[in-house]
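Notes to accompany the following structure.
Missing here is one protein chain; the remaining ones are kept as they sit in the complex.
Labels run A and B following the written order; every chain starts at residue 1.
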Amino acid sequence: MNLEEHVDLYERTDVVNSLLARYGVKFGIYKNNTFHEQLFPFDAIPRVITKEEFAFLEKGLKQRVDTLNLFLKDIYNEKKILKDKIIPEEFIYASSGYLPQCEGIIPPEGVYSHISGIDLVLGRDGVWYILEDNLRVPSGASYPMIARELCRRSSPKTFHDISIADNRTYADLLKKTLEHVNTGGLTVVMTPGRYNAAYFEHSYLAERMHVPLVTCNDLTVEDDHLYFKDYSGKRELVGAVYRRISDEYMDPMNFNPESVIGVPHIFDIYRKGNVALINAPGNRIADDKGIYYFVPRMIRYYLGEEPILSNAPTYLPYYEEDMKYVLEHLDSLVLKDVAEAGGYGVVFGNSMSVGQKEDFIALLKKEPRRFIAQEVIDFCGLPIFTKEGQPERKADLRAFVLSGEKTVVWKSGLTRFSRNPDSFIVNSSQGGGFKDTWVLNQ
Amino acid sequence: MGVKSVEMIDRLFWLGRYTERAYTTIRLYGQKFDSMIEEGSEGYDAFCHSLDIPNIYASAEDFRKRYPFGKDDPNSIYSNLLRAYDNAIELREEIGSETLAYIQLAVYELNKAAVSASPLIEFQSILDDILAFWGNVDDSIEDEHARNIIKIGKRVERVDLYGRLHMDRTSMVREVHRLTGRIARTGLHYREETIRRLNELISEENLNYPAIVEEVDRILEA
Partner (left out) sequence: MKTLHFRYDLKIEFSEPVTNHSFTVKCVPDTDERQHILRQDIKILPKEFLSTNRDSFGNFYFFGKTVAEHELFHVEEEGVVETGWSDSVPANDSPGQGLCLVQTSCTEPGPYLKEFFAGLNLPPDADNREKSLWIMDKVYRSFSYQSGVTTVGTTAEDAFSQGSGVCQDYAHIMISLCRMAKIPSRYAAGMLLGEGASHAWVEIACRNKWYGLDPTNHVPVAEDHIKISHGRDYKDCLINQGVFTGNARQKQSISVQVTEI
């Protein structure tokens, strides 16, 4: 395949962007406490993944997500991995991601992470590195889905000439995943509301799956079951809730009592097995950056296999020798606060002043469990199309792994790129844009 | 899909109303804008009066800017279109992205018109978008129930607006008849008394416009 021949695709980047605007493909952002809807800039030069490369990634991602699902089940039930001292107990119990409320619950069909968003980068050394596991409510699949639809309109020839796996099947894949765990009744998408950053995605996925989009006002718990309240007073049983709302706000009776966007008692009936919540509550423990360190060990422990995909080289200051290494190599490391997400709480050692370093080291020594340190991975950029040429921008890949009857990797993904040439941060809440991700059929 | 929440019914109804309000007021404003090219400062007070909105404008120039584009003016065309948008955006899965797109496009056009020297050109595009929206409502909303509720919003708004504008008897009769014909098909609980009263009111010798407006706004009262 020669992408050079398909320059018309790139040249129509503007056309695709105006179509994205037409369909309201936006994300919400709060600036100075007011809500804004912002377009998510699209660049038409895709990330291309060959069939062979995808087969490799697929194998590695399935291995990782299957392991994380086993980990979650173990942690909230038998705790073998703690008893066998693979992970120190306090890394679980002292993490804000561990929810004691979830103890002893096995979700419908035993699935914890139904939709996993795994963030990877391709190092200049040609190795794919996992940066983060997102097992709570990973968002972003809708963007490449709709961008593909629009690119096919703007450059049909490209898609005629090159055989690319169709990523628009995501809605079917997702629906199947949700229905696999449905306990009987409707499948719904639950949104906190239109002022949520990912509201476009919530409504678009509901549209594409042909299922209702609901808020807490539409749902009620009665007689040990969850119901959708019809305007006429009728009620319909709900069996699966793809909830795009975090654990803390889901149920004021069991989590944050101040929440006004949750459904009282939804967690009580989930505990009884009468509804599936997707993803399962309590998954945040697996997203914990401290737990990330242990994933390769988990793979060996639960599956008896060597990890196929690599973690970025990571140090845990909790361990004395790692603390020593971190203090000696601060300048070459990136430091991450385990409690933060979305590109926040990330500091590059070499960007700190002497004073900042002293403060940081004091904090690190006081709360060693709070931080991880990683080698700065020199990862590949991707070209973006501009009228002046095709400069490179740092880019990552969020792969979507769906676990239903079996674990499936979506043949696409969200490729995000940084806004500035010298930035490594590709998170959409901090500027930057996105690309389609092609998986080639041949 | 079948199941519809109270909120959704409400949004469908008001999407119909505000889209219609934006459409009719843009047309009226277009006529006014045209006449103001020569007349200059005259007549916007009468315009406000005919629309039954307060004249809060300091000058003809102020009116020309703020009535269509005023973000803080609750009676502006902008505010009406944005309320249509606010309802539409929360109905994507019900009305479909294609239908929603036309309301989105109308908002973009209105923003363009706000900085244009010849806003009537952009206004034409907004009217096109709104007509395309209605075309899509008919053509691509599969759920008949949802379709009827949006359209009943439009019919109610017509009677309300035409009543405020003191339109001629033929127009009033036509709009009340269209409303009467459709409302039973929505499956909504509506006030049958209102339909009966409206049909009485349009057969009176001297049309009592305020009574018509008051009556039609009560149609969904429990």
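Observations, loosely collected:
As a convention for this text, a residue touches a chain if its C-beta (ideal position, glycine included) is under 8 Å from a C-beta of that chain, and two chains touch if they have at least 3 such contacts.
Every value quoted in this text rests on a predicted model; they were computed, and no experiment measured them.
The undisplayed chain touches these shown chains across the complete complex, A. From the options A:Glu236, A:Asp268, A:Asp322 or A:Glu375, the residue with contact to the chain not on display is A:Asp268.
When the missing chain is restored to the complex, the residue among A:Val7, A:Ala94 or A:Val127 that touches it is A:Ala94. Considering the full assembly, A:Met253 is the residue among A:Ala21, A:Ile86 or A:Met253 that touches the omitted chain. Touch with the chain that is not drawn comes from one residue among A:Asp223, A:Glu306, A:Glu321 or A:Asp422, which is A:Asp223.
Think of the hidden chain as still there; on subunit A it touches residues 77, 79, 82, 89-90, 92-94, 100-105, 221-224, 252-253, 257, 264-265, 268, 271-272.
Convention: only the chains that are shown with their structure count from here on.
Taking each chain's centre as the mean of its C-alpha atoms, subunit A lies 42 Å from subunit B. Of all the residues in subunit A, the ones that touch subunit B in their complex are 21-24, 186, 189, 194, 199, 203-204, 206-207, 210-215, 217-218, 228-231, 236.
Here subunit B touches subunit A in the complex through residues 1-9, 86, 89-90, 92-93, 96-97, 100-101, 104-105, 108, going by the rule given at the top.
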